[in-house]
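Excluded from the complex is one protein chain; the other protein chains are retained at their positions.
Showing subunit A:
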């Protein structure tokens, strides 16, 4: 009954995408939702909901509330007073200053806001108070509905040991292991056999990889046991060992569940979230390339049985580790709406927020397990304001001077809570948006994601689009050969941006050369009388010299109208474009291949920054004359980076461990900078005496600020 309705809803959305022309901002997203649970306007619901969150998730929730005719209340910190979620909501209440502990985590202030606005229910989003049982209790005490599970489930699933026990009892696969102390080699082998290879032997007191061995057979177990106990004894003075199943090359795959207050529960298929850095997800997709229907069903059923075991209601997520043999093991359950819920919405057609609200209001799920489809494929890229060249992403801040979401493309959903002019500050998560694409096949969804990334204009902050795009086109990712170790395995020396192929280099250089010519031609197109000489014909042949990565390329461009022919490295390329020099996007066709590049900056000195295949390349374009003369120009000596320690990101100084005159050795910690919940240790680049200290604990520093100067030796 419900399934056809869902399908027709999807069709409607797709048709809308084709026909509707939108102008700006979040309105687009609101109108082009890829989640379309049929809404019954006669079903009574809450009058007013307060959203105890900010950013994209607050906006996301407000959209569904609007659809359901529910009034919304936003809470915000003082710096967020003109944020998108505040503008979208019907009412807004300031709950404190910028630090989250004083605003979005400030329960007193939020409770006060609820009372003041008479909100009947609270949606906590994710993070902040979403899994805080205290908050849920306080709401219950005042008769306000918490849109989420009850406190019992939050508590039970919030505790690692307790949740594992409950899972075990609910017949959910947990990581097998021997919880006691292993006596000797023989016992170790028998335990290992029981668990099944491979196993990990680790010190009871261990940590940091010390006293840890992986064994794939009896022989290795014997050796591992001996080594580990020796190492454990010498490192920790405690030779007690534990044995646990070793999850080889694990994937992180999670199951979305939906349960009502009447004992009904559904699993809404899986999300593959293996692409991570520092345990934070970067790219997610649904479904997973790795699961067969049988495994999916088993995982789904176990997830549902866990949900039922804790009398779960609302949307929740059961996370599993899956090994290379498709064995899966329970990791934890998240008792909230997940960041990556949109991809589930895309493939199931359900509006999870709407379902959560219905469930909280006490309604029964109107779907049965058989009604849950997997329609097509959806991918989500988390677009962050961070520098991917620094440990796959260190936060960056700034004002979004230009910001255009790629909503001109079909099958693209952007969940964001910012707009052009917004500030990405040190106080909150640096996520810019969740970019979701979908298609009937994985290949379609991937292709659309690549297009969307190329068409996404983000200026004013450093962003991770280069990393996202490289992952998406990496052969291993395309094949689906991924694990949680994907990033360190593929980029063992860190991410360094797109590596140009010969052909790619030619495309990039040809475009830079043509852009230069287009600018030069335009710079003599005066309107009105400027007494421009008529005796000189418009130049149509340009000899240029391009510098890229310290290599010089000689390029000749012939121009006829908007068509440019480029000669470079003995090859000829035809480049066409509208050459709209004001547009943030630079679509070009090079010998029939369409590329969407972006010109980030250009100056009179011939320097141009082009974003090509996601990565920004700096090129200097000079005419031959200028290039010839440029060789006489003195090399400017760059600052000695070994003597000056600069903050790699904006943040606050937590501790400074040196003072002027101190000797520091190479690699020694000098100070600690905290940014976006992360502490980063800054170390000395060489052994030297500290000359000056420019910061103290508590200071706020900007990216590039000098922290410490070292003297000579």
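We adopt the following convention: a contact is a pair of C-beta atoms (placed from the backbone, for glycine too) under 8 Å apart; a residue touches a chain by one contact, two chains touch by 3 or more; residues count from 1.
Going forward, contacts and distances are computed from a predicted model.
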Considering the UniProt annotation of the chain absent from this complex, which name among "Propionyl-CoA carboxylase beta chain, mitochondrial", "Gem (Nuclear organelle) associated protein 7", "NAD(P)H-quinone oxidoreductase subunit 6, chloroplastic" or "Cytoplasmic tRNA 2-thiolation protein 1" applies?
"Propionyl-CoA carboxylase beta chain, mitochondrial"
Please pick, from A:164, A:240, A:375 or A:419, the residue that touches the omitted chain in the full complex.
A:419
From the listed residues A:630, A:643, A:657 or A:681, report the one that touches the chain absent from this view.
A:630
Which candidate, A:230, A:401 or A:540, sits in contact with the chain we can't see?
A:401
List every residue of subunit A that touches the chain not included in the displayed model.
24-25, 78, 81-82, 399-403, 419-422, 522-533, 536, 539, 580-583, 603-606, 622, 625-626, 629-630, 632-634, 636
